[in-house]
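One structure follows; several queries about it will come next.
For this depiction, one protein chain was excluded, whereas all remaining protein chains were kept in their positions.
Note that the chains take the letters A and B in the order they are written out, and that residue 1 is the start of every chain.
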Amino acid sequence: MNARPSPIRGDLVKLAAVALAGLAAYVVFPNDLGLMTRVVSAAFLVVSLDLITGYAGIATLGQAALFGIGAYAAANANLYGVGEPILMVVVGGLAGAAAGLVFGAVVLRSRGLAQLVLTIALVQLVHEAANKLSDITGGSDGLAGIEAAPVLGMFKFDLYGHTGFVFSLVVLLATLAVLCAIVRSPFGLKLRAIGRDPGRVRTLGAAVMPALLVTFTLSGTVAGMGGAIEAISAGVVGLDGVSFERSAMALVMLVLGGSGSLFGAVFGTAAFMGFEQIVSTANPFHWLIIVGVLLVVVVLFVPRGLSSLGHELKRLIVITGLKAEKR
Amino acid sequence: MDMVIGIGLDALAYGMLLFIISIGLSVMMGLMRVINLAHGAFAMVGGYIASYAIRQLGLPYGIAVPVAVVATVVVALPLEFGLFRRVYGGTDPLKQVLMTIGIAFAVIGIVNAVFGPTIKPIPLPPALHGTVDLLGHTMAVHRLLLIVVGLAIAAGLWLVMEKSDFGVRLRAAVDNADMAAALGIRTDRLYLVTFALAVALAAFGGIAGAELMPIEPTYALRYMVTFLVVVSVGGAGSTVGALAASLLIGLVDTAGRYLFPSYGTFFTYLAVILIVELAPNGLMRRAA
Partner (left out) sequence: MTALPLAAAGVHLPAPATFPPALAVEGLSKAFGGLTVASGINLTLARGDRVALIGPNGAGKTTFVNLVSGLLSPSAGSISLAGEDITRLSDVQRARRGLVRSFQVSRLFHGLSVREHIELALLQRLKRTNRLFASIGRMADVAHEAAELIERLGLADIADARVDEISYGQQRLTDLAMSLALKPKVLLLDEPAAGVPTRDAGRTLDVVEALPGDIAVLMIEHDMDLVFRFAKRVVVLAAGHVIFAGTPAEIVSDERVRAAYLGAYGREDEPHGR
């Protein structure tokens, strides 16, 4: 108990695990690179949601708006001549950051149901606006013809999606590394505390609202980067990127994986989308039944997500063991 | 001028439909303090059962509607015992959101597996088919009926809330659940009755409004947002607030569709954001 486990080493191990899993998937499923790249870009969305919901404790059903805005920004930058994919990711991140700040400013004034309704209203508003502003979004047809130049002028995007996948994975790993540092920083500690009890944090002398605005901005950056990644690897940006349904699914992936843990979010995304691919090819509505039931079970019985199952089981065994001893 | 009347009548019908479906959600939120994203699913189930009863079983409309309402309540009640009860009160709202959205997903999947993905019409009896002239504007009879029934439900609920013993208990429990329990009000039974009533109204609304909100599997999520907006804007637990919010949303939405058809629901959501920002506790806030 006294030896304090090094959190940084733990993070490095998990980062390495994500990298290895990604490379293993790359080797084992060379024909599913399109799906796997979508998993990676969705992981950005779910991780960004984790910052707001898992860490800051604010439920949102509108996160996809930030993702979509990043995607549209990167796509437009490309159509206006920005070819370098890293620069496109930066553009997506900046657009997402600005959107995240606005989102936070609108949402943070309310609480409870009103707050949830605001998040939904915002994503619907962005969706309707994207539908209407077809000059920059392509409307319901989407924006096509996005062609990123070779990464750093060296790695050309190929038809099979090899470069797309590796590029996405590398950017995800870099983002996760930065976020790990932030989550462990003094700010991250304060953020985790705010997520549990903002009022108590205030009585320690820490202002909550500015910290939450920073978090929304950060979250928007990550979501916007994910949108850019999707624009780059898919070559098209569609309206479904900014939808309530996508926001809700991101929340489901987060909770199944384990909110309040960056790697739980990544795990949840990969597991969810992997199973979805298998089950929904058979019947998409059976998949919905499974997700629904799973969600109810997880929320009621495994509140910290499936990635915590091992830990929870261990605890359960320990607790029952203690009770048995007492008898 | 004709257009204004047209918008007004359509908005009134749509607003009344929103009220019929949302009022149960509002009372549940006010009393049990649960954010229920499965409410739209109950309305949808009502619609499916009614459609099945009329088209497959050949029941007349007047019998199929009450049968479908009761059947929906019967189907939903086990969920109250088994699931909803666990997240009542000041539980983590995220938990409520996720559990109820999970229920909505499962219902969508089940309904699709049983009834298929197509839109299920609910044929109206001949008596409701025609149109009437109202203020120089033709209006479908069933829409007019929707307005009348909506007003009747609003009046009935108001009477129940303000005058009946049940209403007194309910309002006491909304204001202070612990105090109500201490005074010997059986809150669990009260919750059950309220839940049943909320489901029944949702199911009825789903059936009666099938022409405005077609019954198909994604109904549960598609309109859920609108119902939540009504509750949020009206203020949870307030009958008058829910009525005002329903009419307001109905008006904004209908006017937007008439005047700026290419903008879809853009102005509806813009209005929602503005209203929630200006009145975060709802139009009719119950005294704390």
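Basically, a residue touches a chain if its C-beta (ideal position, glycine included) is under 8 Å from a C-beta of that chain, and two chains touch if they have at least 3 such contacts.
Owing to the predicted nature of the structure, the values given are computational and were not obtained by experimental measurement.
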Since one chain is left out of the picture, which of the remaining chains does it touch in the full complex? A
Candidates A:Gly260, A:Gly292 or A:Gly305 - the one touching the absent chain: A:Gly260
Full-complex contact with the absent chain, from A:Ala105, A:Leu133, A:Ala174 or A:Leu189: A:Leu189
Subunit A, residues in touch with the chain not shown (by the definition above): 1-2, 4-8, 181-182, 184-190, 192-193, 196-197, 199-200, 202-208, 211, 214, 260
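The rule is short, and it goes like this: only the chains that are shown with their structure count from here on.
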Just give me the whole-number Å value for how far the CA centre of subunit A lies from that of subunit B. 33
So in the complex, the part of subunit A that touches subunit B is made up of which residues? 53, 57, 59, 61, 106, 109-114, 116-118, 120-122, 124-125, 128-129, 131-132, 244-245, 248, 251-252, 255, 259, 283, 285-296, 298-300, 303
Quick check: in the complex, which residue numbers of subunit B touch subunit A? 29, 35, 83, 86, 93-95, 97-99, 101-110, 112-113, 117, 217, 221, 225, 228-229, 231-233, 236, 262-266, 269-270, 272-273, 276-277, 280-282
